[in-house]
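First the structure, in the form of structure tokens, and then the observations on it.
Yeah, one chain of the complex is gone here, protein chain that is, but the others are all in their spots.
Labels run A and B following the written order; every chain starts at residue 1.
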Amino acid sequence: MASKAASTENTAMSANQAPKLNYLNNGHSLKSWLLTTDHKRIAMLYLISVTTFFFIGGFFAMLIRLELLTPQGDLMQADTYNKVFTMHGMTMVFFFLIPVVPAVLGNFLVPLMIGAKDLAFPRINLLSWYLYIIAGTLFLHCMLIGGVDTGWTFYTPYSTVGSNTNVIEAGLAVFIAGFSSIFTGLNFIVTIHRMRAPGLTWDRLPLFIWANYATSLIMILGTPVVAITIVLVAVERLFHLGIFDPALGGDPLLFQHLFWFYSHPAVYIMILPSMGVVSELITCFSRKRIFGYKFIALSSIAIAVIGFLVWAHHMFVAGISLYAAMIFSFLTFFVGVPSAVKVFNWTATLYKSSITYATPMLYAFGFIGLFTIGGLTGLFLATLGIDVHVTDTYFVVAHFHYVMVGGVLMGFLGGMHFWWPKISGRMYPEGWARLSALLVFVGFNLTFFPQFILGYVGMPRRYWQYPPEFQVLNVLSTAGASVLAVGYLLPMIYFLWSLKYGPIASDNPWNAAGLEWKTTSPPPTFNFDETPVVTWEAYNYDEIPDVPLEAPVAR
Amino acid sequence: MVEQQHEVEGDLTVEHEHTTHSQGFYLAIGAALLVLTATTVAAAFVNLGPFNPVIALLIATIKATLVIIFFMHVKGASEKLTGAIVVSGFFFLAILIALSLADYMTRSWR
Partner (left out) sequence: MPDSQMTTSQATTGSVTTMEHEAHNPALLHHFSDAQQQKNAASLGMWLFLVTEIMFFGGMFCAYLVYRLAHFNAFAAASQQLSIKMGAFNTAVLIVSSVTVVLAVKAAEVGKRKLLVGYLVVTVLLGLTFLVVKGFEYNEKFERHHVPGATFKFTDTFDDNGKQIPVNPKEAELFFSIYFVMTGMHALHMIIGCGLFSVLAILSWKGHYTPGYFTPIENAGLYWHLVDIIWIYLFPLLYLISRHS
């Protein structure tokens, strides 16, 4: 009810004053968008493009779920199924999950949160979006001319001598998308080091900035390795050089080492920024200074570093030495420590706090739940003996969807709702938003929890058929996927709706801490009329009034 | 740290950190690099057993260090950040190689 009152009041207010010049109304031509160097506009370009790829990847996901509705392979042939899950994986990993939070929310918020006018290299930022678009277009073309069937992991020797699909084109697309990601990371690190507002010291930085800093480290250190690895696969296909060719004494496992050196940390590229988002949400909606600021900040860096030490846990049964497997198993457990530090600190922040159940907070709770399940099952998989049992089963599929989809999307959607007033200058409809948060949470668990059981009782991944006794759980999973699809579609619809009909948002509708709330909604092109000077710690909620009554949230 | 107050007002001038050295110094480093190249070739033709690759990599590392410190001015750089970045680059490369070799060196069936 409060929301309705607020909306009428706000519209009345906005009617008698001309809209302030902001980044959205500063030029309406296509050129002013496509040649922009404004980080906020580039973030919006990214938002549109990653959403497009999310729905393309989602389309393939629905094909997979439909095929698995019945035990027989009645919707498609095995070959087609191979292509479908490959393109689902590649689209989602390289064109959605990796860029989604850093390139959209990070791009929008990093300069705002540190009181800068823009990222350090605005033109490189735009270049990074164009590289993403070139890569995405190449990949779409690759899909249209028949796709690729190697699995998103490009494993050799199948990708070099086995597959007769468009491996090189897909590889090139991933290679270019990698450079897009490198440039984003490089930009963030330089910006965070060089462009902070006066007084904004490292121990006053928002945790979202710390998370993006750690993410950028992985982008810089890991992505080049996967780039060269894909180049090596491509030259092996093109010029018959034999880097990974067993016939020449090459080792296909070396490909896996190089590939996972990036692709395991890449999981942290996806999850770390979402963890940063959750830190912001938890502290704002519990109106309390975050518990253990330094530990959360440093745990991001720790996850980034330790993440580089664990990659061969993807290869336990691939034929690496037992000794190495033990080392990697042992090291993998250490990633659990900083992850647990985060979860414990979030829950400690919630303890005896004044919690508001606004939509962003619902997503934050969803994140904690799903990430905890995903993370704990990760410890199962890190254990050598259990991993032998469940490798390449749906247990693994469920595990990484809980982390990568459950974690990342919960963080992303939570962040989108939280910062939507800043991004668009409008409020979203709270009722619908809560419904969609509920649908996502229920749909997600219904989709993927049965897969843990399926995997544990032996259903292998990447098969288009299965024995009839697995059908009940597969039907549950497909039903859940349908609920999930509605949950994902709803926000897109009401966000678009709110652009025109949403109540006008105030500069700081949540009474949140953080520099991004100290400028107007939406912010002007150069973010701040006056460079802010920071004299306070992050999350000083004890000095900020409660969530205002006008905010469309029930208490 | 660099003091920005020295900046000349209204001119795109940066107060110099004076990190560059004299021309003679650069030529001397260049000469040292050439001598080290000759040394590494000469050392390759002497049988040192397992130490041949060790010597070769040691000389290469000395040469690389000379280039990084003096030609790329890491030593004279105004802050430690540059050095930290270089070190972390090589550190993560070392992780890649060391942990990969942890597998290859311990495969009992080879």
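The criterion applied here is as follows: a contact is a pair of C-beta atoms (placed from the backbone, for glycine too) under 8 Å apart; a residue touches a chain by one contact, two chains touch by 3 or more.
Just so we're clear, the structure is a prediction, and the values are computed from it rather than from any experiment.
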| item | value |
| --- | --- |
| Chains on display which the left-out chain touches in the complete complex | A, B |
| Residue of A:F295, A:Y357 or A:F526 touching the missing chain in the full complex | A:F526 |
| Chain not shown: contacting residue from A:L24, A:L68, A:A103 or A:A116 | A:A116 |
| Option touching the unshown chain, where A:V84, A:L112, A:I168 or A:I220 are the choices | A:I220 |
| Sites on subunit B contacted by the missing partner chain, in the whole complex | 1-5, 7-16, 20, 23, 26-27, 29-30, 33-34, 37-38, 40-41, 44-48, 52-53, 56-57, 59-60, 63-64, 67-68, 70-72, 79-82, 84-86, 88-90, 92-93, 96-97, 100-101, 104-105, 110 |
| Where the missing chain touches subunit A, by residue | 116-122, 124, 182, 186-187, 189-191, 193-202, 220-225, 227-229, 231-232, 235, 239-243, 245, 247-251, 254, 257-258, 261, 526, 531, 533 |
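One rule holds in what follows: only the chains that are shown with their structure count from here on.
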| item | value |
| --- | --- |
| Inter-chain centre distance, subunit A versus subunit B - centres from mean C-alpha coordinates, in Å | 36 |
| Subunit A - residues contacting subunit B, complex | 193, 221, 225, 253-254, 257-258, 261, 308-309, 311-312, 320-324, 327-328 |
| Subunit A-touching residues of subunit B, taken from the complex the two chains share | 81, 88-89, 92, 95-96, 99-100, 102-104, 106-108 |
